[in-house]
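Rather than the whole complex, this shows some of its chains in their spots.
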Amino acid sequence: MFSNFDFGVILNSWRYLFLDGMTFTLTLTALAAVGGVILGTLIAMMRLSGLPVLPQIAKVYVNFMRSLPLVLVIFWFYFLVPYIGQWIIGAERPIQVGAFSSSLITFTLFEAAYFSEIMRAGIQSIPKGQAAAASALGLTYWQSMANVILPQAFRNMLPVLLTQTIVLFQDTSLVYVLSITDFLGAASKIAQRDGRLVEMYLFAAVVYFTICFIASLLVRRLQRRVAIIR
Amino acid sequence: MNYNWNWGIFFEASPEGTGTYADMLVSGLLWTILTALCAWVVAFTIGSVVGVLRTLPSRAAQAVGNAYVELFRNIPLLVQMFLWYFVLPEVLPESWGTWLKQLPNAPFYTAVVCLGFFTASRVAEQVRAGIQALPRGQRMAGTALGLTTAQTYRYVLLPNAYRIILPPLTSEFLNNLKNTSVALTIGLLELTARARAMQEFSFQVFEAFTAATVIYIVINLLVVTVAGVIERRVAVPGR
Amino acid sequence: QDLTGTLKKIKETGQITLAYRDSSVPFSYLDNNQKPVGFAMDICYKIVDAVKSELKLDKLEVRLNPVTSATRIPLIANGTVDLECGSTTNNVERQKQVAFTNTHFLTANRFIAKKASGLTKFEDLKGKTVVSTSGTTNIKQINEYNAEKKLGITILPAKDHAEAFLMVETGRAAAFVMDDVLLASLAASSKEPTAYAISTDALSKPEPYGIMLRKDDAPFKKVADAATAAFYKSPDSKVTYDKWFMAPIPPRDINLNLPMSDALKGAFAKPSDSPDPAAY
Amino acid sequence: MTSSAMPPVSPVSEPQAASGAAPGTGPVGTLLTGQPPVTATTGPMIAIDSVSKWYGDFQVLTNCTTAVTKGEVVVVCGPSGSGKSTLIKCVNALEPFQKGQITVDGTKIADRKTNLPKLRSRVGMVFQHFELFPHLSITDNLSLAQRKVLGRGKDEAEAKGLALLERVGLKAHAHKFPGQLSGGQQQRVAIARALAMNPIVMLFDEPTSALDPEMVGEVLDVMVELAREGMTMMVVTHEMGFARKVAHRVIFMDKGEIVEDAQKEEFFGSPRSERAQTFLSRILSH
């Protein structure tokens, strides 16, 4: 049946697919992962702080984000971010944020909910005695977080964080609903314009599989390397 | 914003002639729930088997389990949906392909199978993690008492592992529920698809998506509540 | 007089934003350089020129923003885009939410099927499985037709036109019910353009396509209406029409070969933004 | 590893010495096992013959040879990582080994024809961390293997379990779950669970080293009782008090080898090897 396939469509569009599409996807993934981990760590710390209110706020945020299909979240942010921006900087009309910034904000905020759960598990996996030992040596809360708890939590969780980043990489494909040119968006635009859906989707599957599979192999090797000897 | 709000839209007749827009969303909700439940049965069954395979001493069993997980979790669900629906019938022998295409409710069956297989790879990860989180001694204690490997899994390892992974399994179930929305790409008339159709017919975009958002949050709360009840039910005293 | 609304915004920012569709051949789609082109795009640029001279601007920056059927309304409403250049059907319901300039195309609801299947009329579809794109007026009309005539047609919704067409191509559906012009362009870019035929009868009177803009912004609409009316009446419009419908078009040099219909000739002679098919 | 070529001290322990001691120490009989006191028969209950084992390149056991006769109590000691746990797990076929032969009550465990689940059910094993099944009540912990392996009925299994619970002094806790008991209590349940299978020999792997000091006593009491009744036992432990009180023989391991295999009196009196001397002096120092 492959005889009927017209893979020429891929040759004609590979620059668009990779230079525009894949570049967008990878940049978005990398920035959203970094932003998500930082924000997620702060949320996790909020959630674990024994302070009043803060843990509840963090919990509501995480549960809210995790209960919505990503497609809906992408949709809402795309339309509401201009108004939020207007409100924040007090501009006269909704600000123009553009597809990239809008999706970056969306994915950072959305993935932060998932990363925060990972970092929370990471922080909780450090024996209580470590925090006690740090305090007993006279380190303050922030010093012991920065020098003792977070470095360990981060190293313990690095494989999980990276695995979640691979999920994020796949999730970014959903920006196609906004007609944004990520890799899958580019592929589906060409596919629809030229009526070559099957070829393009097969190709996309192969590309995604190759990248994710290699990445997860690397994660597994890394897992052995970074593991703290205990 | 230059937008004409009309919250009464839900009670206007939908152009499909099958009732109001609200009816349309409710029917979408029912498909969402049905698809999620059926896909979960598939995912839980296959996921448990694959998860167990990955913890067996046999190298071959581990390889099979790993291959399954790597294959199904490294391709975006959206693309998998498409492949199952459009490509699979073409690569099968012709008579099978035709049979598949003629199947009534094909989008539903395809969505259940595709989502089930995809979620199974994630359930398998959890099951494996759960079993490996048990002290190694548990397996040994079962074996030392003379239980066979199957009996050890059935009576000792799995009951414990499932209890440990109940919270992550709940999140996987919620993901599974949300992921049914991806099946709109193959024409399943679930909630998100209905919200989209509603906004395209009426142009009341925000009302349609607000309704979908609220419904998803409500089902989520329900699922979380039920999971909490189950968690308390199966909790082991003294732990 | 004081500028308001869109015109004021354009004057202040020196920018106008056009929304385009990725694959509405030949109205608005991406060419080989991934630049949006098409019949509707050409018309939009006429409006841009008119706005520029109306506001006496030396320079007007044109920004391009892709939209989908789900995003076009909110983006118009929240001011991200100013004009939607595509193949959006102008109807009464939609006019509650947005405004349209003068009609730039008229299309009828037909179906496409493989020639080999011998389906040519809507009543031939009896007992068959057909597909249409979800959320369109077309799927609504075929539903009504099916119920009224009790033909027992199974109607599948598809996410977009390309997938709907793929269902006919792979044999999951016998026919695809859609605007005839879209069917023509889908068939033309398929692997075997000659294997498909469009039905001889139509389910509806020709329906108008319009360029979408914000509601309740009379000064801006006035500029757009004037610009499009002037363009349609000029011989330029025939040249532009032929460029997209009667000649090979990018990206693959396919010729759609769709001569201008009498109805459209009429609509161009007497430009109108009416959503009522009977008006044409 | 200067002495790796040296053969272990006593390839097969003198059965007459051991069997002579065993029944004599069993005073009134059958409190725990419910069986008549054992009288030593001929062949050894456990025979370990030149067993070697590797994890990848790393050799954990080097040419280990020893034997345990019916009714004998053998204590295994030695530094951490010396292979004590591995050796005892090999006896139960919980770990495979690459060279040598182990025979339990006449059955070769490395033989492909051997029904390992059956064999294992006749060898009781008690672990350092108890390894009760946390999701089952104490009663169910005791019945599970009886029913699934020995095919006993529910009532019979529970009655047997209850009887053993009573003997380890925990009858009142039958309906509780492991997490609700103290460590010492859990370990006594674990012993009862092993006994419920009517084992012909009991293996212990550091049964008291995960316990709070005050609970060590209650577990050792049960073990002393068991030894006095004539149960054949192989016990990995650092409790030299227990060894002094009930062991017939002491095996000292280091770096995967059996360095010393001697009668108790001999071992504590004057260990032959320097390594055993150092070890003893270290753990008895403070």
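A, B, C and D label the chains in the order they appear, each numbered from 1.
Methods note: contacts are C-beta pairs under 8 Å (C-beta built on N, C-alpha and C of every residue); 3 or more make two chains touch, one makes a residue touch a chain.
Just so it is clear, the structure is predicted and the values come from calculations on it, not from any experiment.
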Practice prompt. Formula for the whole complex: give the number of copies of each chain kind, using the labels shown.
Written response: A x1, B x1, C x1, D x2
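Operating definition for what follows: only the chains that are shown with their structure count from here on.
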Fill in: Length of the line joining the C-alpha centres of chain B and chain C, rounded to whole Å
37
Discussion item. Based only on mean CA positions, could you tell me how far chain A sits from chain D in angstrom?
Written reply: 53
Practice prompt. Indicate the residues of chain D shared as contacts by at least two other chains.
Written response: none
Practice prompt. Please set out, as single numbers or ranges, the residues of chain A touching at least two other chains.
Written response: 75, 79, 83, 94, 197-198
Worksheet entry | Complete list of chain pairs which touch one another | A-B, A-C, B-C, B-D
Worksheet item: Quick one: in the complex, what on chain B touches chain C?
Response: 1-4, 6, 15-17, 86, 89-90, 98, 101, 104, 106-107, 184-187, 189, 193, 196-206
Worksheet item: Where on chain D does chain B make contact in their complex?
Response: 89, 92, 94, 117-123, 125, 127-129, 131-135, 144-145, 148-150, 176-181, 193-194, 197
Practice prompt. Enumerate the contact residues on chain C facing chain A in the complex.
Written response: 9, 17, 21-23, 25, 29-30, 32, 34, 65-68, 70-71, 74-75, 78-80, 160-163, 165-166, 169, 186, 189-191, 251-252
